[in-house]
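Removed from the display is one protein chain of the complex; every other protein chain stays in position.
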Amino acid sequence: MQFVRTQMLAPLSPPITERGAVKWLRENLFSGGLNSALTLLAAATLYYLATLSLPWLLHGVWKANSLSECRTIIAANFGPDAGGACWAVIRARWYQFIYGFYPPEIYWRPILNFGLLFVAMTPILFSDNPASAAKLVGVVAVLTVIMLALAQGPVWLFVLCGAIMAGCFLLATIAPARLLPVTAVYPFATVWLLWGGSVWGPLMAMLGFVILAAVYRLLSPRFGVVVATATGFVIACIWWVALQGYVSGALQSIIPLAVQPVESDKFGGFLLAFLIGVSSISISLPIGILLALGRQSDMLLIKSLSVGFIEFVRGVPLITMLFVASLLLQYFLPPQVQFDLILRVVILVTLFSAAYNAEVIRGGLASLPKGQFEAADGLGLDYWQSQRLIIMPQALKVSIPGIVSTFIGLFKDTTLVTFVGLAEPLRGVTTIVRADINWKGIYWEPYLFVGAIFFVTCFGMSLYSLYLERKLKTDHR
Amino acid sequence: MAIQAMLNTSEMAVSDEMAVQITGMNKWYGTFHVLRDINMTVQKGERIVICGPSGSGKSTLIRCINRLEEHQQGQIIVDGTELTSDLKNIDKVRSEVGMVFQHFNLFPHLTILENLTLAPIWVRKTPKKEAEETAMYFLGKVKIPEQAHKYPGQLSGGQQQRVAIARSLCMKPRIMLFDEPTSALDPEMIKEVLDTMIDLAKEGMTMLCVTHEMGFAQAVANRVIFMDQGQIVEQNEPKEFFNNPKSERTKLFLSQILGH
Partner (left out) sequence: MAIASDMPKPVFRLGMLIYDTRYRTITIQVIVLLLTLIFAGWLVDNVRSNLALKGKDIDFSFLFRRAGYDIGQTLIPYNNDMTHARAAVVGLLNTLVVAVIGCILSTILGVVLGVLRLSKNWIVARLVMVYVELFRNIPLLLWIILVYVVLSETRPQPKDFKIVDGAAAAQMNLWNSIAITNRGTNIPAPLLDRPLPSPDWLPISASALAVIVLIIGSVLVNRLILRRAKVVQEATGLRPTTWWQSLAVLFVPTAGLLMVMGFHLDYPVLTGFNFKGGLNVAHAFTALTLALTLYYASVTAEIVRSGIQAVSRGQSEASYALGLRPGRTMNLVVLPQALRVIIPPMISQWLSLTKDTSLGIAVSYLDLRGTLGGITLNQTGRELECMLLMMLIYLIISLIISAVANAYNASVKLKER
């Protein structure tokens, strides 16, 4: 009955059958009849896929001028029956896949813009992680410089762009928070860099936002957020619609600062996909937040308008929205108004993903404990303050996986703009390439290439969302 | 002590029949030696309390007894059945051994009554009516018959744990395992669960109980086993164990949990 241990037992290592490779194999691959069968089946599948694709990949040809030349080279090197990838098509049409029909002599503009995109995103993506921020900007700066060198622009431009990127890198290492102004200016810089023309247009458009902010600052302490924003918005609208055109025209005639303009139909390839993707992603999130708040609102009218919009958009396929952009939007605007197809598409894609974001954020709001709302009220915060300081930070945190997967979906859906005649990389550019007599009959290589770039981008986004989730995992469990 | 008065351990009959016999048992998680050379026997009708610091392997030990965990060396014989990878033996042992978990683990999609009748119907092949009568009987014993048609989510923690005990009893087990049954409960609910367990002990149920409720151990247990670092460090009858601990580790542990 009694027992006292006088000498504690030292830990032993497990018996040979219970450790190392043997145990691992037994537990993970051959733990039972069914499991062993599955393992063999999986191994067979892998073997089959490998025999199918490996020789093809290994026989790949990078330098050729046509598909038939590729085939001749492969046949000469690996025998007449050997198959092989003809990557030469990617090499030959690289610039088309990336830029569409953008004028080659000004490739530096999208390249610089692409580099600045990451600089502008850095303060948002890695707000409290300067090391990662600097690393990201550094890598992007190097990449941008390399791409600029490959694009063969004039030397002074190369030096200028290189200096801009180096400056950004310096800023990112010293004071990452100082990059925020870059973020604020970036949208207008994008418009000017990509479409070209007078610098005054984007600048004066930016001035409209400055006016909005100034009016808001001036009025909000006295009249509250809603009134201040509405007034600011109205004044800014008056500026944009009535005055901006004249002012920028006048300024342009006094100080002519302009670069070569580029028409929208010249845009294509991944430039277009990223342009639509990034702008829709960044605008759809705030709209989504507003819609989610509207749906949660106590005011019946606001609530039903939000619900109606969200359910309508979620109920129809994106393609129909795109057709609305290309076919119907002209019916709903005044007859003399004509605006750019890319802009129309961006607007509808944005509205589309805003509705999905709204639903994700609503889920996040619903998951918050009721006490949070009451605590916010109890602190004496008004509606917008409590939303901004207490509710939204938490709701967004919970919604991150959902929001990022909406963004991934949106980015993948940019391929659909091909159906309204834009040359996105997947179907737009590839169809053009496949129509070329030299590359007729090629299909795996261009699709694999485009698919790989989409995969890297989307997978990168989901990895970033995992990183964020880990970083933000502070509460509620 | 009040509880002690209620139950005089020497009066309770302990038969010589073996309920659980563990010899030379070792278990590893990966390369971590979690249970080291465990030797213990439990006689029918015996009530054993296992205690020890967290991570000492006490939960793992009782989870080995109904093979929720596999052991890698040694022998475990439960009610005459040796636990091996033979599924028939595992089924037999599991239907004879009841278990109560720290977090109750009631099935949230079933009513209390359905929780109680699930296993009798599907494992014991009891007719539904009979199973429900048994269930109501045991619900009565744990003093919550009026909750039969509610869902677990509608009950308090203490009530849920009592339902969990009743659920195990419905299988008419010969041995009951308790894995820290009161650790997840608010203080005012601990007593109602302990009372239920004491009632069970009075009826002569063989019980193995991992708990830090030393009052319960003193009142009910025939034996207290102290574990540390995956091994049994000391076992003794409660009076001796608490008043006259032999091992330094036991003394340290007791001073920590009784000291304040």
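In this document, chain identifiers A and B correspond to the written order of the chains, with residue numbering beginning at 1 in each.
Simple rule for what comes next: contacts are C-beta pairs under 8 Å (C-beta built on N, C-alpha and C of every residue); 3 or more make two chains touch, one makes a residue touch a chain.
All of these numbers come straight from a predicted model, not from anything done at the bench.
Although it is not drawn here, the omitted chain touches the following shown chains in the complete assembly: A, B. The omitted chain makes contact with just one of the residues A:328, A:366 or A:389: A:328. Considering the full assembly, A:314 is the residue among A:217, A:314, A:388 or A:473 that touches the omitted chain. Screening A:126, A:169, A:216 or A:454 against the full complex identifies A:454 as the residue touching the chain left out.
Annotation: of B:48, B:99 or B:194, B:99 touches the absent chain (contact as defined above). Residue-level contact of chain A with the missing chain is found at 27-29, 31, 35, 38-39, 42-43, 45-46, 223-224, 226-227, 298-302, 305, 311-312, 314-320, 323-324, 327-328, 330-335, 408, 412-413, 415-416, 418-419, 426-427, 441, 443-444, 447, 450-451, 454-455, 458-459, 462. Interface residues of chain B facing the missing partner chain: 66, 68, 87, 91, 94-95, 97-99, 101, 103, 105-109, 118-119, 121-131, 150-151, 153-155, 164, 167-168, 171, 177.
We adopt the following convention: only the chains that are shown with their structure count from here on.
If you average the Cα atoms of chain A and of chain B, the two centres end up 55 Å apart.
Taken in their complex, chain B has these residues touching chain A: 26, 28, 30-33, 36-37, 72-73, 223, 228-237, 240, 246-247. Taken in their complex, chain A has these residues touching chain B: 1-6, 8-9, 11-15, 18-19.
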